[in-house]
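For reference, the structure is listed below as structure tokens.
Just one protein chain is left out here, and the rest sit where they should.
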Amino acid sequence: MREYLTQTAQLRQVPSEWGVYYRYTYGVAGERFFRELRDHGHLVASVCPKCGRRFLPPSLYCEDCFVEMTEYQPVPGVGTVQTFTVLHESLDESPLPEPLVVAFVQFEGVHGGLLGTLRGVRPDQVRIGLPVKLALRTGQPTPSAADIGWVPA
Amino acid sequence: MNRVAVLGAGLTRFVRRALETGRELCWEAATAALQDADLTLADIDCVVLGSAPDAFDGVHMKGEYLLDGAGAKGKPYMRIFVGGGTGVFMVPVGWWHVASGAFRTCLVVAEEKMSSTQPHPQAAFNAIYDPFTERPLGVNLLWIFSLEMHRYMKTYGIPLETIAQVAVKNKRNAKDHPASQVAGDFTVDEIVNSEVMTYPVTRLMVSPVTDGAAALVLANEEFARRKGGKHVWVEGVGWNLDTSYWTNRDLAYPQYVENAARMAYKMAGITDPRKEIHVAEPYDPFAYKELHHLEGLLLADKGQAPRRLEEGFWDRDTLTGIPASPSGGLLGVGNPIAAAGLMKAIEIYYQLSGKAGARQIRRSAQRGLAQAWGDLMQVGTVMIMGVER
Partner (left out) sequence: MSTMNTELRGTSLREDDLRTGRALATEWIPKTVYRFDAGIAIGQFLAGLKAGRLLGRKCHACGRIVIPPRMFCELCFRRNDEWVELKSTGRVNTFSVSFVNTDASRRQTPQVPAVIDIDGTQPSMGILHVLGEVGDTLEAVLRNVQIGTPVEAVWKPAEQREGAITDILYFRPMGGR
């Protein structure tokens, strides 16, 4: 195999757009989670009747016991940062006006956790183990994961 | 090679747009199959999942995304995709996992959530066409079917009204299927006079867009015997693909379906399919396809499946013929691509084990087959099940 050209701009190209977009239903568990978030301002986890674990985000079924989870419980108010990263660029590689911290947060006694932007603290002050609480971005017509944020507790 | 038995099956309802996410649909079907088999997830050694393009659910690496709903967490797992052929092909895939001796049991799952694609899933299909020689012409998925259907009709002189009878039969059969989406009583006139999409295809000859999932539990002989009872066995599997140069091929006959069928018949020791196959679920995404496929399956001579249809040979309550699509097929139950094919395979399991309820065929049946087709008219997938004789 030989490489004919390395300047791709010189190639005749056929651009092809797919012309589709997507609409994703939240599903049974997702509906419950996001409605609780929008209507009551809190996070809920689903509880497995067999192993007793609490799952965040909640799910219709326990991934190990494979039984249905119908019970939901609110998650403790304060969680801890399990890991985090600091973003300096946007998705299109343009620089962000300010560095943005994204943290994965877990809660005591709850399996799993959630991602969200962490504000109210300087990036160089963030550490694994930092206690944080939910800071909701409200007022959106359709609740979504983008509503979930954290601030130091 | 180990013998492979079917221990149970499960389905979700087939609906135009489901509330459930794809994962939740998988769990609903998988859990129903486990219950039917009287097993738990702990009894399952491996999982295989079939789902057609990622572009339908709109989730990249769909197989990985769906797996915990399919019970595959921490287990050996693979996701398989051969377009529309996927659903039936999942039985051969599960079969080789168990027949090889590598696993005692296999949970086979198929899922599709096409309603995610907007404005319409049809647009996602356009990428199947060649970007240079085909797409610039303004292609539509329906072209494939209407071009093939027209050639088939013309080659054998088949009237549109005869083809329409497949839709009438299957939509009526589906009235007795609990999962069904588009069952009902229709007349030939209503089918023929429904909106022309791409002549000769009219709207009611086309299976719908659907969300749904299906699942099956397979086990080796030792495991199956411990469960007791009379079992349904996977006796033959076959699959075959033709080139993607579909315009160079004979569109009046699906040679690759015949190739897949011969492979399955050989494995099952079947030398006279018309006598030894007692019930069939040929893939029916469009009305004419059932007939096209019955010929490829060697259950009718070339061009003769329509005549047999008119004779009642494929009717569900025939005593002397071979019931075709007793489930109601894709035309009646619905078409969540991969799950639809598995639904047809599952119907053979129900028919052979006497569990088909109101859909139970009248004639006796010890062996049956299901077949699916897909890609750019390329793949034939076949599976044969049988009960102890």
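Note that the chains take the letters A and B in the order they are written out, and that residue 1 is the start of every chain.
In this section, a residue touches a chain if its C-beta (ideal position, glycine included) is under 8 Å from a C-beta of that chain, and two chains touch if they have at least 3 such contacts.
Worth saying up front: this structure is predicted, and the values here are computed from it rather than measured.
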item	value
Displayed chains contacted by the hidden chain, counting the whole assembly	A, B
Options B:64, B:130, B:189 or B:222, residue touching the unrepresented chain	B:130
Selected from B:3, B:75 or B:151 as touching the chain missing from the view	B:151
Listed residues B:212, B:238, B:323 or B:368, member touching the removed chain	B:212
Chain B residues touching the omitted chain (full complex)	9-20, 25, 28, 32, 35-36, 58, 118-120, 122-123, 126, 130-134, 136-140, 142-143, 146-148, 150-151, 154, 178-179, 195-201, 211-212, 243, 245, 247-248, 251, 350, 355-357
Contact set of chain A toward the excluded chain (per top definition)	8, 11-26, 28, 30-31, 34-35, 141-144
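The rule is short, and it goes like this: only the chains that are shown with their structure count from here on.
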item	value
Partner chain A, residues of chain B touching it in the complex	17-21, 23-24, 27, 30-31, 34, 40-41, 55, 58, 68-69, 71, 73, 115-119, 123-124, 126-127, 131-132, 135-136
Sites on chain A touched by chain B in the complex	14, 16, 18-31, 59-61, 63-68
